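Other chains dropped; remaining ones untouched in position.
Order of writing sets the chain letters: A, B, C and D. Residues in each chain are counted from 1.
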């Protein structure tokens, strides 16, 4: 990026074109004249301006969150571009922290078993994502590629789920998931889903599924029929074609649906809060963990900030991995039509 | 088929073999419609259990009277009374869904309580503004990410990252930022005259904070989906367009936009629905009492301590109805968009 | 695994502080007569009171059998009682224990664990919570005051006097704020900061202490009375000074208007970081402030509006602190009722109370238990025992009914509107009166 | 096994009947080529046989089984698609081996077969290329390899050689024929290349507007077209058509007269008849002596000359007003003649030409149905009439 950026900035300032005769024109005017002559330059300049703008606006709050984390708890006042209490002169005195509190990133794990909360969230999000992608793929395939009576109404039915505040589902579900179901007794301690990952995976799968269904419907519908045909001729079933050809070709859509679902579940709070008792051993997720730093009155903002920075890392890694799937031009070279 | 069928598996029925084969063959032979219904079963089973059943139960709840004390959480059947009460303000809700008073002067209506304190207005204004800005910004971000440049993967992570932040933390972040003793947000906004002294105590200022917080976080959602749409455009179409003389803007308008449209509409559709159910960011930034949304009222009714399940369920259904009205517009568009499928 | 009914232990759901002190508490329970074959497990629930209420509510709604005992906020125990979701302890506890609770416990606390209809006991108070005025003794002394000499620790001053002192100390010491408190639009404003201040002026929401817990629909709404209005005017004077036409006369401008968006921690921040002279908060903050200022820090009772004698209602006026605190209640779906009863009974012993005070910093529900307790016994907090004991007697309970969670929202919104100058005190209170009446009688 | 039978197969789209009551009986091991104008329903017929689309009416059986409702994978077919349809996310090896991997062949066998198929299509060293990195012809060859790597009962090939150069096409033609012989597989083939159709097929099925016109061995289609459509469609350049009427003396049109006894060829005097003659059956009258049975000479003027290297097409104008149109089937006053490249004729030269009477075709103008292929002198009518169908 940095290389490219400097390149881009050259575009603004580089003034050594010999064909520019008027010396007394202002820099900006000269630049404007050039851009009119060479629209590519304008696009490039625009592009870098936009990139930098987006980077600054999205990253700044993170930067600030980091500063909040580094601020010693007692000083959580007037946190600016540097943590409050930051004092570079302390370095001279051998204080490497310069008045900040990097130890907070350890506190995150010593106050509560935060890693276990992360693990819980990770497992629940992974399982949910897999379930959602599989089930939504079937539905997306049906809605995107097949014609059958009742398609419109059925899609609407899926959509309607998202019309309701999640709270509207909760009270009946609470009864359901706390019911002691005898056949579940061998698997679950008291035969109810409370305090088990199932109590989260099941509702999340349903509640986050409509989005994935719609995303996948859109993407699957755009894969040319010819490719599915070719797969079927080669000997797959219709389902085989879905998983071997349509899904890989819709990788941007599948990866996006996956990432969105994963993140949503990873950070979900409402259901997981009510479906577990909040303890790490009982599959409480990461947000429950973060809220453990919040006392009746006293809130450890700095530890919460640090914890959320730590907690975001797996998602960042996921995005890095998933984006490799969101690669360009997948359908190029497939068809002559 | 004649030469070497020694040690070569059968030509017909490739995916078969094993326990499944009978089932798979049966499935393969289903008519398109039957096959469609079959594949929809898992999804709809899940939805039936976790969504449709609870919703029906909530619907029933909305037709029963509130019962704030006693062992039974719900009273007798009251028909649509809860719904009517919600509109007339005759409920135990801590904020008005809508409070419009009749006057004798033109336009014969006036807001009983200010704009930013009515759940309906907050919900609508929030949804419209946030979706508008998120779409524009998300599209911009997606366009940037769609370019090939060095470091693109890192820029992509950076832009997606806000979406990965739990709402609680997002709320905390903006809360602290606008907490005058901690952050500098209020100061800046006050100095440019946008905010009053205590933004988090002002419904209007808090509304803007919540809006900005949501845009910051959720533009990434839009960007991700739109980017995926952009990536699915067959590059050779751009070649054709270029040779036909299309400028970048024309390529965007005539090729990119129509092909991305279905993905864009899905993104906007779900963002709109989400925005109209906004709750978490409000509660963790400015609190529902400062910026009440429809969902705030539902949560308040169901979990607020005063047990008013009937009213809360009615508000939930009213929220759904409101969303339904909005969504109808999208659905119409959806049908029109190329590659649309409903 | 904690909350599951799988183990044989009596599961007590509590907060993290109690859970951390679990070993000490359990051994104190045993010393107080709990059978050794009864296992006890103190598990940690959310610290946030709202979160905990929701958790308990969903557990009880769902008929979950665990935990056996809930640690419930005195601010929302009554709604659970009137919904018949808790075990009536009158039939469970021995008469000795019942007598001890009725006679020795802080009665304001016990009142929030009883059914407003029958008066039956449904919860055992385990510790009360009430605010004190935190202040910088060093700054006050530097400004020429003599806290020790004037016995600020147990002699409340009037708000008027307080505002002058606060302004003076602030001006002399150069700290930013004279006084910080909580006035955001949240439950704390309705139940506590506004309630206690109003009470110190002799005002009440529902016509005095007797009607706090009902009967709903048959009690007067009295928020339009003069003491209530006066309270608001005073707060506006604290925030806006004489610029505000609605400000009461005779008070100094001592608080930032930012308090309208502050809750406990927001208000404590400036104080703990040395930017405020006086600060209203709960005893939990004592630890932080002692850490920050050592013996330069002290506490005193909250100021009073009018002397108790001038109050229209009994038990109001004078220094008033809003009473919070926590009870242990019993899950009707518990499979271990008998064991749980034993745990409850053991919990009423002095030893358990002192252990909790020592290890968790939570005040004993019988103030007298603290008699003679010193810094040597319980650490720095021991320095403030006098004030704490004094305040315990002046605490006013919150007006908790099944409708309170809803009514409190009405209260804090209107009060907050008045605080933020959106409405005049009269406008706000008249709206509130209408709303509360509608709410009570609907 | 391997025989393919369509009975009353019809496929209708919303407003188009793509295939109209098609009846076909293709024998096991037969090589049948579908030809017909663009949009006539060739691909649709293929897709229906493959099971990719359900016929609106009628049934399909393969290897004696009614497969109308069987999925493609159970029909024992492999197919080269007109639009190629490579899996863009797989490299060449994966594309070719896709079907084998589905069938769980062992790795060695897969590699062996893929190597062989890649070899046949001359893509030995490209197995790890992605489709987007290949040229049009290379992609097409991958598609062929993907089909031939398996041993199905029936091969369906929809213009598999469209994007290949002449040399490669000849090579592929040979390879496909070898494969056909070796595996004894039924092949159904679509091509627009006449040479391909003529050389490879056991039978050619000529389709027009969704309807089967004729299905016969190539030379029968060429020499004895069933109707005007087939006559005009098979052969490039196309047959010359001249509309006229039957008189007592034979055929007569404005510019052309061919003598014969109407009764011997079974036409009635006065009926409207179209005469057809292929360009190679038109001769300069100087060469009339090489013909057994030439018509009388007619005067013409040369117009456009198209030298093709191994032959020259010469457009002849029958009248002064005539104008050359390359569409030989359309103009009544024009003849296309094909001649040796050695011909010394130039443009705008006057000359006389004769037709080979044994190669003259007569069609009913109204219905298009063929009436006679070759007209002989009354005396030898019975012999010469049978001639074209035997040893040519």
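As a convention for this text, a residue touches a chain if its C-beta (ideal position, glycine included) is under 8 Å from a C-beta of that chain, and two chains touch if they have at least 3 such contacts.
Remember, it's a predicted structure, so these values are computed and weren't measured experimentally.
Student: Only one of each chain type is drawn here, so how many copies of each does the whole complex have?
Tutor: Stoichiometry for the full complex in this file: A x1, B x1, C x1, D x2.
The rule we apply is simple: only the chains that are shown with their structure count from here on.
Student: When you check each chain against subunit B and subunit D, which touch both of them?
Tutor: Common contact partners of subunit B and subunit D, which must touch each of the two, are A.
Student: Please report how many Å separate the Cα centroid of subunit B from that of subunit C, as a whole number.
Tutor: 39
Student: Between subunit A and subunit B, tell me the centre distance in angstrom, where each centre is the average of that chain's C-alpha atoms.
Tutor: Spacing between the chain centres: roughly 15 Å.
Student: List, in ascending order, every residue of subunit C touching at least 2 other chains.
Tutor: In subunit C, 54, 61, 269-270, 275 touch at least two other chains.
Student: What positions in subunit B touch 2 or more of the other chains?
Tutor: Subunit B, residues with two or more chain partners: 13-15, 28, 181-182, 303.
Student: Strictly by the criterion at the top, what is the full list of touching chain pairs?
Tutor: Touching chain pairs, listed by label, are A-B, A-C, A-D, B-C, B-D.
Student: Inside the complex, what are the residues of subunit B that reach subunit D?
Tutor: Residues in contact with subunit D: 1-5, 7-15, 17, 25, 28-29.
Student: Name, in rising order, each residue of subunit B that touches subunit A in their complex.
Tutor: Result: residues 13-15, 24, 27-28, 32-33, 35-37, 39-40, 42-44, 46-47, 49-55, 57-58, 61, 137, 140-141, 143-144, 146-169, 172-174, 176-177, 181-184, 216, 220-221, 224-225, 227-229, 231-232, 234-236, 248, 259, 262-263, 266, 269-270, 273-274, 277, 279-280, 294-295, 298-299, 302-303, 309, 312-313, 316-317, 319-321, 323-324, 327, 331, 339, 341-342 of subunit B touch subunit A.
Student: In their complex, what parts of subunit D are in touch with subunit B?
Tutor: Listed in rising order, the residues are 1-2, 69-71, 73-76, 99, 102-106, 109, 150-153, 182-185.
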